[in-house]
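Quick notes on the structure that follows.
For this view, one protein chain was removed and the others were kept in their places.
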Amino acid sequence: MNPAADAVQTIPQGVEYIRILPEIVLSIFGMIIMLLDPLMDERRSQRTLGSVALVGSLAAIAATLYQSQHPGLGFWNMVNVDSFSTFFHFLVTSVTAVVILTSYEYMEVQQIRAGEYYGLILLGAVGMCLMSSAVELVLIFIALEISSISTYILAGFRRRAAISSEASVKYFLLGSFATAFFLYGVALMFGATGSTSITAIGQVLRSGPAPLLAYVAIALMLVGLGFKIAAAPFHIWTPDVYEGAPAPIVGFMSTAPKAAVFAVLLRILFEAHAPGTFWLIWVGAALSMTIGNIAALVQHNIKRLLAYSSIAHAGYLLVAFATLPNNGIPAAMFYTAAYAAMNVGAFAVISHFAGAGERYVTLEDYAGLGRQSPLLAAMLTIFLLSLIGIPVTGGFFAKFYVFSAALQANLVGLTIIGVLNSAVGAYYYLRIIVVMYMREAREEVPLSSVPLGLGVALTASLVATIYLGVLPGRVLDYASQSVAALAR
Amino acid sequence: MVPVSYYLVLSGILFACGVTGFLIKRNIITIFMSIELMLNGVNLSFVAFAAHWHALSGQVFVFFVMVVAAAEAAVGLAIIIAVYRTRETLNVDRVNLLKL
Amino acid sequence: MTPNLHLWLIPLLPLVGAAINGIFGRRFSRQTTAAVALGFCGAAFAIVLGVAARFSSLTLPHSEFFASWIRAGDFQADFAFYLDQLSLIMLLVVTGVGFLIHIYSVGYMWEEGGFSRFFSYLNLFMFFMLTLVLANNYLLMFIGWEGVGLASYLLIGFWFTKDSAASAGKKAFIVNRIGDFGFLIALFLMIQHFRSLNFETVFQSASSLPSETAGAGLLTAIGLLLMVGAAGKSAQIPLYVWLPDAMEGPTPVSALIHAATMVTAGVYMVARSHVIFDRAPMALTVVAITGTLTALFAATIGIAQTDIKKVLAYSTISQLGYMFMACGVAAYSAGIFHLMTHAFFKGLLFLAAGSVIHAVGGEQDMRRMGGLKEHVPWTFWTMTAATFAIAGFPPFAGFFSKDEILWRASQVNLVYWGIGVFTAFLTSFYMFRLWFLTFFGENRGEQPAGHGGHGHGNIHESPKVMLVPLVLLAFLSVTGGWIGSQRFEKFLAPVFHAHYAEQAGSEASEITGHAGSELIFTVISVGAAGLGLYLAWLLYRRRPQLPQQIADVLGGFYRAVANKYYVDELYAILFVKPLVDGSARLLWHGIDQGVIDATLDNGAEGARDVSDTVRRMQSGNLRSYAGWVAMGAAAVIAYMIWMGTR
Amino acid sequence: MLHLILFLFFGAICVAGAVNLLVQSHPINSALSLVAVMGSLAVEYLLLGAEFVAAVQVIVYAGAIMVLFVFVIMLLNAGEEERTGGSRVALLLGVPGMLIGSGLVAWVLLEHSGTGEVAAGALPGPPKIIGWLLFHDFLLPFEVTSILVLIAIMGAVVLASHPETPQQTNSQQTRKEG
Partner (left out) sequence: MSTLDSAILTLVTFIPLAGGLLLLLFPRRDRDIRVFALVVSLLTFVLSLHLPAHFQRAQAGFQYETDQLWISSPNIHYHMGVDGIAMWLVVLTTFLMPLCVLISWKSIHERVKEFFILLLILETALIGVFVSLDLFLFYFFWEATLIPMALLIGMYGHERRVYAAVKFFLYTMIASVFMLAAIIWLYAHTGSFDFVVIRDKIASGAVPNFATAANWLFLGFFVAFAVKVPLFPVHTWLPDAHMEAPTAGSVLLAGVLLKMGTYGMLRFNLGLFPEQSRANASWIMVLALIGIIYGALVAMVQPNMKKLIAYSSISHLGFVVLGIFSFTQAGLDGATFVMLAHGVSTGALFMLAGILYERRHTYAIADFGGLATPMPRYATFFLFLVLASVGLPLLNGFVGEFLVLSGAFRTRAVYGVLGATGVIWSACYLLWMYQRVFFGKVTHEVNQSLPDLDLRERTALLPTAVAALVMGVAPMLWLDAIDPAVQSTLAPFAHLMSKVVGR
């Protein structure tokens, strides 16, 4: 970055547009969908719009790959494209693609006809992508709002179901509540350091003892972000929202926005060098793991169960934040990727299985799935095993990296809590497997054959889960490159 | 001359009032208004800090917040309408199908 | 270069027979089965005879190594055989008597189901017994030791549809196992201290240790543990309880296993280990006391038994007691001598009893017999010979061996001798009681009305194939002792005295020195036997109503004796019941289910409760959620401010 | 001095409006209180010199957003608030939490904000400079907000519109099943 060049520059250079290329691509496709929607016959629009959205997300993936060749800052230090943000861009866009594939069938079965659905997913993804590349708090805030507001709406998309709109309103109100905290934190951080640029804040905070105001600011920002990643004690919205929201959307919002918020958290904690957060993270991690796992033990609704599981996983992930950046950052990044792969996959199965009006989402409904649809059951089993953390699935290495980072930082206590928790957690995932294979179906659950789109989505998640479990090295190596950028 | 911290405290009070409103009000619309109140409080902080740092960017942020608030308001009120359609109530205490 | 005797053939031949009959026997005719069984057993006998013929040309002890069995670290056990005078005698007895009993069994079992199974087991027994006898190390001996136990289990439970037979087999095996437990521990001690179980190595090491006269030490411990094993196998107090029950097996089995061969394995083992016992006087004393008490105890029970085989069983226990008494006073050769003669006459007694039972169609209660003398003359006369032999009347075989034991016991302690003589009196009494009850007087049995299995209708003499062994054994029972204890001892001397025992010379001189006093003791013991005969005649021939009167007078004591002193019941109350009940109630239901699983279940239940509590947080009310968030925010802010002001 | 008086006066109106928002049980009253808060806040902005912000505050916030609120209140015919006691947690945890948190923050702001005093109109924010900032330094956020607005429009359209026809068939089905 050359300050002199920066000063004279009045309009962004071409390469800077490349640095927001995935966002641009996603926005364009989002808008295309918006424009196409009213022009098309309602009945056939779903397919076409979905395909457009898929193409958009694939194009965004391509754009991400292209973008990775052009690292650097852009738009007057607003965005920073480096391996870190590329990683998350790739993650978010991939998840978007898979969720879109999952949604084809789901939308038809639920008889939801709204082209806006895909538009919202794509535009929401813009926010998530931006969150990971933004290095300015206000931009982060706006990006966060983009992703949040689109998910508020998406959560309420099953408008015929009372629980869906309830989920939406709960999510919306609490989400806005939390964003307000985050925003207040941004304001105070601005007050404490005179800047909202993460780099500049980092310089200030590194240069000497941080002003007390900065501590408060960080506290407030952590409240806001903690809410978004569903870390205890701010996890409380998760089960309700996950239960009410449409299944593919739950898969989406439990992974992509979360990953993006984790990216923000990483930037704030490591790049901005937020002081004094260690025990906060420690307690948050321990609480999240414990509460998530314990509360999940007795759940019957599978979506709700996975909601608690996502709280627990947020806890595992937070463990990485309490460690040293050298190991912690790659571990956390890997975890988000692995979690995304397995959770999106699991929700893809759930979406397929839920049936019209999401009637079949309780554990009992899964009885006999192993017999009825062995392949689907096997896939769900693998995703669940990955969530448990059985080797040769991504979930194992995710936990492995996190805990070994923790042990290298001598966080023995936290590691033990985490390890015990993952043992407890095994129980409720196992319950699903048990029900699928070992219980006889009480009523015949109608089950259509797996359509192509869903099949591709499932296969992609499965391949990703297994790939991360068998050859985690490349992904981890890539993630490790970010260490230099984030932790100087 | 007025200490900047007065402004800050005022903003803090507004924020706290917003939080309190969220906690004690039953009507969803009023709760949403409380959130707007919180955002307004934050805005005051931005402006006050802008004055402190002599940085106009602080004022610029307020615009962004306003846009966000507007967008939120549009979406939020739409969601509230949707909820009202299915539940025929605006009392949050009655919007509790999802629990445990 | 010592010649290779192919000793492995001796045990292996019966094994092959067992295998052939076991696998293909179902398809064989009875003749084929019998031919196979007798052929292989006879072949073994023939080889033993061949060995005996070449015996004088061998350098003894003669060892043959065949294969290494177990090697772990510095421990090694081999398939290797060991032949000396002692094992030769045992071999002769086992194969000889065994062969005769095989022959007898052909007749006895001819009409039973499972003919091939029976001979397969019988041959299997021969295999293990011969292994036991020929082993050159304790572990190989242990194979035989356990193996004969197995064969015994199988044969006792031969009529497995009879619950009592099945139980008796199991009891025999388990009680034997208790003895084996002691044996095993002894082996461990040897491994630990001598690093080997080879006889020669062990004895070499043991003989280099000083005699433990002052206090109990390693050798005493080994000796006592070996004695536990021997007590199990040879039915000594307190482990004798299985033997009477073992009479549930077919009679030839009782003759072969529970009289002639297997039960004497304990004696053989003690004699074989004499190097150890010689240096452990305390262990030796225990052996002697056990033997003496068992001899007396079993004899008293024998008096009141009414089952012909049970009488013989207790008599066996009693006679085994004699043998242990002999070993206990370090008169090993006397013990072995008695072992041999006992094999003859007790084998004969059982076979004859079997012939009687056969004759009366399966009846075993002596009270239902009587007057059989005319019906089964061959049986009667052979049995008579055996009875006189066991009672110790000269010149029958039993006289020589028993007399030798008593005399040697008297040299150590007169109490042994006294009890021995009294036991001899009791022996004579109950044996003649049996004799009179069975063969004399009126037939008290109900007229056998076409009893299915035998189907002859009338009391009848046994077929020739059964009588030939009877006659041969009768001959041996009469003449078996004529070899004379002195000559016998001299033959065995290399085993018991040659390189190990240092007081060999002095003892030999003692034997010759006290010929005069020996005569007195002999007269006394023969007199005791005669008294027994008279009393039996008086009670069961002259005044048959008298026993009942005596029994009435004795009352409780008689009942105790008739019920074998309630030992079985005592064991049941003391050991079996507490173990079974304790295991079921305390361990299984108590600890397993009550403690461990309950803890786990409660833990799971607790986790559920906690889980339920935790999810109460999720009240569904938005404002509550905001409350949590606010509280959490306050906590975070407070913490961060604290961090900032520190 | 005048600055302080004006600050306190309008600050008092602000706080009073905020408290009134909480106290009023009819949403329309709360909405009007909020308008009062926003209006007086605009004055506070003016005091700090942020004239453009003040203007936008009145136009966008008080003018547009609050109208939307009032519109919805009217649309849904929202009446008096019910006094339901749905949540003890909010009172037992939330309110103390709020008090502790805001007390601490207020203390920090008063004692450790690191800020000095400020004169009236200390930092004028004329539209020109603000505009330059918006289209230069903050170009990207500015553009991105358009996406946000787009989403808001889409969302509002989707959510506020009546659910499509299948609703009837579906509800009929459920009725039949019931």
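The chains carry the letters A, B, C and D, assigned in the order they are written, with residues numbered from 1 in each.
One rule holds in what follows: contacts are C-beta pairs under 8 Å (C-beta built on N, C-alpha and C of every residue); 3 or more make two chains touch, one makes a residue touch a chain.
Quantities reported herein were computed from a predicted structural model and do not represent experimental measurements.
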Shown chains touched by the chain that is not drawn here: A, C
Residue of A:Ile28, A:Val109 or A:Val392 in touch with the missing chain, whole complex considered: A:Val392
Residue among A:Tyr17, A:Trp76 or A:Phe400 that touches the chain left out of view: A:Phe400
Sole residue of C:Phe24, C:Phe55 or C:Phe181 that reaches the chain not shown, by the stated touch rule: C:Phe181
Absent chain, residues of chain C that touch it: 67-75, 139, 142-143, 146-147, 150, 153, 157, 160-163, 165-167, 169-170, 173-174, 177-178, 180-181, 184-185, 187-189, 191-192, 579-580, 582-584, 587-588, 591-592, 595-597, 600
For chain A, residues in touch with the removed chain: 370-371, 374, 381, 385, 388, 390-392, 396, 400-401, 403-404, 407-408, 415-416, 419-420, 422-424, 426-427, 430-431, 433-434, 437-439, 471-473, 476-477, 480
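Keep in mind that, in the parts below, only the chains that are shown with their structure count from here on.
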Rounded Å distance between chain A and chain D, as computed from the means of their C-alpha atoms: 28
Residues of chain C engaged with two or more neighbouring chains: 615, 618-623, 626-633, 635, 637, 641
Sites on chain B at which at least two other chains make contact: 8, 15, 18-19, 22-24, 26, 31-32, 48-49, 52, 57, 64, 68, 71-72, 75, 78-80, 82, 85, 92-93, 95-99
Of all residues in chain A, those that touch chain B in their complex: 138, 141-142, 145, 149, 152-153, 156, 159-163, 165-170, 172-173, 176-177, 180, 183-184, 186-188, 190-191, 194, 196, 239-241, 243-244
Chain A partner contacts - residues on chain C that touch it in the complex: 607-608, 610-612, 614-615, 617-618, 620, 622, 625-626, 628-629, 631-633, 635-637, 639-641, 643-645
For the chain D and chain A complex, residues of the former touching the latter: 104-105, 108-109, 112-115, 136-141, 144-145, 147-148, 150-152, 154-155, 157-159, 163-164, 166-167, 170-171
